[in-house]
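Here is the structure we will look at.
A single protein chain has been omitted from the complex, and every remaining protein chain is retained in its original position.
By written order: A and B. Residues from 1 in each chain.
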Amino acid sequence: MKSYDVVVIGGGPAGLAAAISAKQNGASVLLVEREARLGGILKQCIHDGFGLVRFKEKLSGPEYAERFTELFEEEKIDSLTLTFVTRIEKEKDGFRVVLVNRNGVEAVFTKALVLATGCRERTAKQVMIHGTRPSGVFTAGTAQHFTNLLGVMPAKKCVILGSGDIGLIMARRLTLEGAEVLGVYEAKSTPSGLTRNIHQCLNDYNIPLHLSHTVTRVFGEDRLTAVEISRVDERMTPIEGTETIIECDALILSVGLIPENELAEALSVKLDPRTKGPAVNGQLMTSIDGIFSCGNALHVNDLVDYVSESGEIAGKNAALYCKAQRKEIDISISDKLLYAVPQKLDLNKDNSKTTLYFRSRDVLNGCTFTIKKDGEPVFSKKYAFLRPPEMENLLIDFSSMSLNENSKIELDIEVKNNA
Amino acid sequence: MRELVCIVCPRGCSLTIEGEGEGISVSGNFCKKGKDFAVSEMTEPKRTICTTVKTAYPQCPVLPVKVSADIPKDKIFEVMAEINKITVNKKIARGDAVIENVLGLNVDVIATSSMLLKLD
Partner (left out) sequence: MNIDKINKKLQKQFGSAVKAELSDNIITVKGKLSKWSDVVAACQTAATKYSEIHVVNDIICEEVQNKPMRVPKLKDNALDGRKVDVLIIGGGISGVSIARELSKWKLSILLVEKEADLALQASGRNDGEVHPGVDLSKGSKKHYYIRKGNEMYGQICKELDVPFERVGQYVCFDKAWMKGIIYLYALWRKKHDGISDTEIISGEELKRREPNLREDFKFAISNPSTGCVCPYGLTIAYAENAAMNGAEIFLNTAVTDMQVEGGEIKSVETNRGTVYPAIVINAAGVFSEDIAAMAQDRFFSIHPRRGTNSILDKKAGAFMHSVASTVSLNFGKSHTKGGGTIHTVHHNLLLGPDAVETYEKENTETRKESIKTVFDKQKKTMPSVSERDIITYFTGVRAPTFEEDFIIEKGRKTKNIIHCAGIQSPGLTTAPAVALDIEKMAVEELKKIRAVEKNPDYSPIRKGVPVLNEMSDEERNELIKQNPDYGVIVCRCEEISKGEILDALRSPICVPTVDGIKKRIRPGMGRCQGGFCSPLVTQIIAEFLGVPLSEVKKSSETSVITYGKTK
């Protein structure tokens, strides 16, 4: 059985960054990817806007991905594409990863694992759309796959449900390819996607955005013929009597992403119900020694730059991983935050350069983010605004806070003028 | 007075523009790019296009492309029409031009992937 220091599962931006950084930190690395080409979902994200943080350039998805795959190739890292991890078994000093590919079933041993398995899209049934089961109901990612990789049109006249970024991007994309986008409907009272995407994808093309509306029903026995739109109340429950029928041939859903953690769960990795990804410490190690998590499998990011960054952190720490006693304390959050990553700090580790990711629960203007130690602020930063769709990240020196195992760390956001 | 949202970066600053021409003043921008964006929006709004172009390779029927620099917003569909006329039948690399100086705009349409080079 082949043996590695680090096996990275997933060849998207998180996995590529993890593999490169693990290798650069001296580890022997294998990257496993189930598709034929590395790059993950970026391969189909042909729009630009990637890499502004990292490269100070507006790159398209394939450009961003290829910069990493080229670096990956230069590092001469072992990789297996068209290879699927069917299961992982915990062994005494590591893990036995069982792989399936065209050559058969093979197992490799590794000391540390990086799970960079990305996320999947929520489906029509998960947002309780009822009615018939026609063709023409796609998640935005599926529609994007058809349009951008296979070069075929999934819609001629469509409605988009959900103002997540992929939905907005697809609204513009389909318009450019000659489809008619009748409107984007969002159950929340604020958009889910980035503000700039509302402007450059919808406003630029006169595509209306209807907030506090959702699709409640679909029609059509064969291909979709129409959707029923309802207004929703503040609890996002459809209001009876507000239904309108819109004729269309496709419904494209951008209603949220869910971190893919089936492999992690099978290994009993503890998940954070808020992020739906593993709860990790500052080294991005999960509750199971030697298993690291990064990218969208850890929590759904809005910028790929942060995906790569978390990959690098996970990859590096997986390379440096050696079994050691942990001394972990929780990082708790107030109800002003939607979530924060990491959820824990290992006091036996160097936490002087901990990357902290968080999202606010609501749209907040003029506010201060604070880290409290035993109720006392030890760090604060002012923000002109915080919006749930826009993830914030900070580099925090937790080591200088003289923390011990009884310390209570809480993250909070204070709003000055609550108007 | 006009209000705009800057689309240069994900920060998405809300910009307020007052005055016209030389006397234009922009507020709400976090960086200089925001001001430049506002000025451009007031004079000649420009956008990028990211799309695909047809190829002669069945395993890879379309290749992602973009314009090498922003083009006037009102030319988007004209440029799309030009792009849709093209078939790539050479294995080109990322950055290679698919159309040079499209519609005389001094902008090229360039490949954003080297995926064709990896075909068997």
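What we mean here is this: a residue touches a chain if its C-beta (ideal position, glycine included) is under 8 Å from a C-beta of that chain, and two chains touch if they have at least 3 such contacts.
Every value quoted in this text rests on a predicted model; they were computed, and no experiment measured them.
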Touching partners, among the displayed chains, of the absent chain: A, B
Residue of A:28, A:142 or A:365 touching the missing chain in the full complex: A:142
Sites on chain B contacted by the missing partner chain, in the whole complex: 52-54, 61-62, 83-84
For chain A, residues in touch with the removed chain: 34, 82, 84, 86, 98, 100-105, 107, 120-121, 123-126, 128, 130-136, 139, 141-142, 145-147, 149-156, 177-178, 216-217, 221-223, 265
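What we mean here is this: only the chains that are shown with their structure count from here on.
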For the chain A and chain B complex, residues of the former touching the latter: 37, 43, 46-49, 52, 58-63, 66, 147-151, 173, 176-177, 194-196, 198-200, 204, 302-303, 390
Chain B to chain A touching residues, read off their complex: 4-12, 47-52, 54, 61-62, 64, 66, 73, 76-77, 80, 94, 112-115, 118
